[in-house]
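Missing here is one protein chain; the remaining ones are kept as they sit in the complex.
As written, the chain order gives the labels A and B, with residue 1 at the start of each chain.
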Amino acid sequence: MRIECPICGSRDRREFYYRGDAIALARPAPDAGDDVWDAYLHLRDNPAGETRDLWQHEGGCGAWLVVTRDTVTHAVHAVELASDVKRAMA
Amino acid sequence: MRIAGRGLVNRDKPVSFTFDGRRYDGFAGDTVASAMLANGQRLMGRSFKYHRPRGVLSAGSEEPNALVTTGVGPASEPNVRATMQEIYEGLAVRSQNAWPSLDLDLMAVNDLASPFLGAGFYYKTFMWPRKFWKHVYEPVIRRAAGLGRLSGGPNADAYEKAYAFCDLLVIGAGPAGLMAALVAARAGADVILAGEDALMGGRLNAENEHVDGQPGHAWAAGVVAELATMDNVRLMPRTTVTGVYDGGMFSALERVNQHRARRGEGAPLECFWRIAAKQSILAAGALERPVAFANNDRPGIMTAGAVRAYLTRWGVAPGKQVAVFGNNDDAHRTARDLAAAGVHVAAVIDSREGVSMEGADFPVLRGAVVCNASGRKELESVTIRTAGGEHKIQADCLAMSGGWNPSLHLTCHLGGRPTWEPDIHAFVPTPGAVPGMHVAGACNGTFSTHGCLAAGVAAAENALEALGRKPEPMDLPQADDAPYNLKPLWSVPGKGRAWLDFQNDVCVKDVQQAAAENFRSAEHMKRYTTQGMAPDQGKNSNVAALAVLADATGRGIAETGTTTFRPPYTPVAIAAMGAGGQGKGFAPERLTTSHAASLAMGAPMVEAGLWYRPSYFPRGQERNWRQSCDREVGFVRKTVGVCDVSTLGKIDIQGPDSAKLLDLVYTNKFSTLKVGKVRYGLMLREDGFVMDDGTCARLGETHYLMTTTTGAAGEVMRHLEFVTQCLHPEWQVHLTSVTEQWAQFAVAGPKSRELLNGLLEQPIDNDSFPFMACGSERLGGVAARLFRISFSGEHAYEITVPARYGAALFDLLVARAEALEGGAYGMEALNVLRLEKGHITHAEIDGRATAGDIGMERMVSDAKDCIGKTMSERPGLRDPERGQLVGLRPVGAVKQLTAGAFLFEAGAEARRENAQGYTTSVGFSPDIGTFIGLAFVMRGRQRHGEVMRMVDHLREIEAEVEICAPVFVDPEGGRARG
Partner (left out) sequence: MVELKAQTPFGELLPLHIGDMTVAARDLGQLTVLGVFDRAGLSKALEAAHGVALPEPLQSTAEGDAQCLWFGREEALLVGPTPDEALAKHAALVDVSDGWAVAELQGPGAEDVLARLAPVDLRDSVFEPGDILRSQLRDMPASITRTETGFLLLVYRSMAATLVQELRRAMEAVASRR
């Protein structure tokens, strides 16, 4: 598997650290309530199809990335800098 | 025997080797198989289950029978295919799976017991009684089963792994692959051409054909020569592409030095490649399929294509009287080639009716089949069945062809399923099965040389278009375009065992039995009979077995489906996949600047993450580590000790928003920390459990220096980057790891300041440098940083200098400490010192502990949010029944405590349900005079004074312990401040 880092270009997946669902970008407010926090930390879909995950190019430039990929075909559709995605969420 | 004037072996270079200790002669270019056949030696192996005598079936990597062991001792290698192993002077080959010898194998008794050993034998037999498994069944199966044996010693050979990158990977160097590589290379693409064989050319080296007016092998050699001159081409002979992975990644195994006796310093035996290719062309050819008939596994029976290969490529006649049996025109080609080479053709037995064969000066039987074979260790005759009945003919070799199966395996590695092609009665790759892969030639069901050349050009043109390149115009070389004309024949009905899977000894009746017992799906049949589960992964048997299954279940083959092909295409030694990972190659070693000095002082080193740290520093009269450790603890408690703490993670944090970051990641506040001060900080994960702890110093208004534990440095850095990039990209803050920049030493003990003041250019006192102060100092002309922090609870400092001065400073500090009757201390003493103070390490904060569990709930500030705060307030994490950190001391007869032991109420049975807690760390405290420990105990803080049972079931140790406060020495903390 290869991931196209927006900074470094196409790289072997060995250079990347996998964290999990990109929902981690949307940290709830402290008083958002148990359900919201539960959903943020624990409740995950397991789609046959598109997912958005957080990876870090730890063995490269160090950037955190949002990778959109397909769990069925394994195609990687998009790789974005997490900082850009987070800024756009604001 | 060898035929004069034929073959591509080098007759000027004789090569001798041994097989089971006996010397054989061949030529450079021979494989073990071709050289053995040239010497008239057919018997090369014994089968897996029935120990049947076996000879070669094929001339390639699909070989199921002729598996041998090469080399001796720790360098020996089992399960080498004799058809792939090139001979070299001095090569030692041994047969395997036979005892006492290949010729006389006593396990062949299994063959007589075959009625009991059919499909499902294991499942039906080794069911009960249960205890028989360990003492009867397993030893028996282990002795009888398995192919070659490992030496039992560490592998003596070197292996390597490497990466390669290209525009186009061409897999297979036959006519299609060569043509594709040539077209792509001439168009300027960066091409890797990987061929499994030592000699590129594929079937062109094995067939009696012409390409472009030259013998096929000469044309191939010409193309290879042209490719070899091109800078944009990498030729990889002896390289099998073994797997296809996502994103254009391929694995390949190169047999770098398997064909050489002398390898040179550091030379690898094999290289495991990972190849990243933008486009790929599969031109892997096709594998000929045997026909199943009774005793079709006798030595001397081989595929027709293999017979032609031995004849044309190696100049070897595989027999004196060769019968040819087939269901397609290749049978005729084989007979003609044999006759042209002067080999006696006993008969051509063609299962098809009414086919013509002009100019044959040998008997041609139409509508006939071979239905049996005689001769145990060597074929003697075959029985032919025609409409008129059965008769035997003498033959010492039978060339058989049931047609060809495209080598489409790699197209299935990403989950693709092949498509049944009724015209050729074979599976072909499904288009688009692998993104970016183009399929060309025989592996796509195109069997003529002309067709393969044309397909190679077309595939290259498609790949070039995807790469944005234009092919140069090129004329297609003239080549043979013979028809195939196959009429399916999978198995010949009759009595006796007819082999499908030679390697796993699976016969037609086994598949029929599976179907009869209702294992009707391809996957169930495979598992029940083990067909296709041997190292050849059913390359020789899959389609025929499916055809038999289809027939037995009344379905078509397409409907019956196939099993799944997975990597690797051919076996890959674990040693190749793990190349470089043995010994010191397992992981990088991180060495501190004091490493050499510690070794010189005799310190045994222990691993801490990737770091190596001194365990203790033995002195002459000490007989065990405990004595050294006790002495070193004494240094710190009584005079002064020196310890290298450079391995702690150090993160430089700068920027206007640094304080905001620290307030978010630590439970306590750092925005209020004064410049020149240090504060202890606790860090949670977002789920409320403790991640790490450490100190953080404020070096300037917008400049902090964080320390982490040695083991969690990477995790904490990643976490901080996550917070700054993913949660607060708007913050201006920059993180830099400076772990490596600074050598850092703890100077701890009542005389620590005295020691430092002998070195610092500006001496310090308690007013100028109180507890938890930090600042820039100078010593020996070098800028240093000084932190007054204490892990031991004593009056202590940590001093850092740029790493280049680390070794010198360590030597100096140790010398000064020794002058004050102290000295260096290691990890053992460090651990005891922190235990005596109840300071936690990752033995306590193991990912399951909350701030409350370790008695630090007050460190979670009410005044602000922090990572993990909300979740740490969950009722379950605040439950008083949770384990709370306590101290332990032994109060009974047994004085030893162990880490990982369970705690029970006095008098309670030591069962899981009764466990009240467990110990996390223990050590012998010279101060207290006994072992002490830390433990998590339910409601532990209210149970100080209670006596409990400590039971270590693993080490069988039980002790009475008293629960106490986790701080054993100087509970008021006055010493650190003094």
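As a working rule, a residue touches a chain if its C-beta (ideal position, glycine included) is under 8 Å from a C-beta of that chain, and two chains touch if they have at least 3 such contacts.
It should be emphasised that the depicted structure is a prediction, and the values quoted were computed from it without experimental measurement.
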Message: As a test of the contact rule: which chains in view would the missing one touch?
response: A, B
Query: Of the residues listed, B:Gly29, B:Gly216 or B:Pro268, which one is in contact with the missing chain?
result: B:Pro268
Field: Hidden-chain contact residue, picked from the options B:Ala206, B:Val224 or B:Ala276
entry: B:Ala276
Field: Contact with the hidden chain (one of B:Ala35, B:Ala119, B:Ala164 or B:Ile557)
entry: B:Ala164
Message: Can you say which of B:Met357, B:Leu414 or B:Leu591 touches the chain missing from this structure?
response: B:Leu591
- request: Specify the residue from the set B:Gly222, B:Gly367, B:Pro567 or B:Gly580 that touches the hidden chain.
  value: B:Gly580
- line: Contacts from chain A to the absent chain lie at residues 7-12, 14-15, 57, 59-63
Field: In chain B, positions touching the absent partner
entry: 158, 160-165, 190, 256, 263-268, 274, 276, 580, 584-585, 587-593, 611, 652, 654-655, 725, 732, 734-742, 759, 761, 779-782, 801-809, 812
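We take it that only the chains that are shown with their structure count from here on.
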- line: Between the Cα centroids of chain A and chain B the separation in whole angstrom comes to 27
- line: So, in the complex, the side of chain B touching chain A is made of residues 163, 245-249, 274, 276, 414, 435, 686-687, 718, 721-722, 725-727, 729-730, 865, 869-871, 874
Statement: As the complex stands, chain A meets chain B at residues 1-3, 10, 12, 17, 19, 24-25, 27-28, 30, 32, 34, 37, 41, 54, 56, 58, 62-64, 74-76, 81-84, 86-87, 90
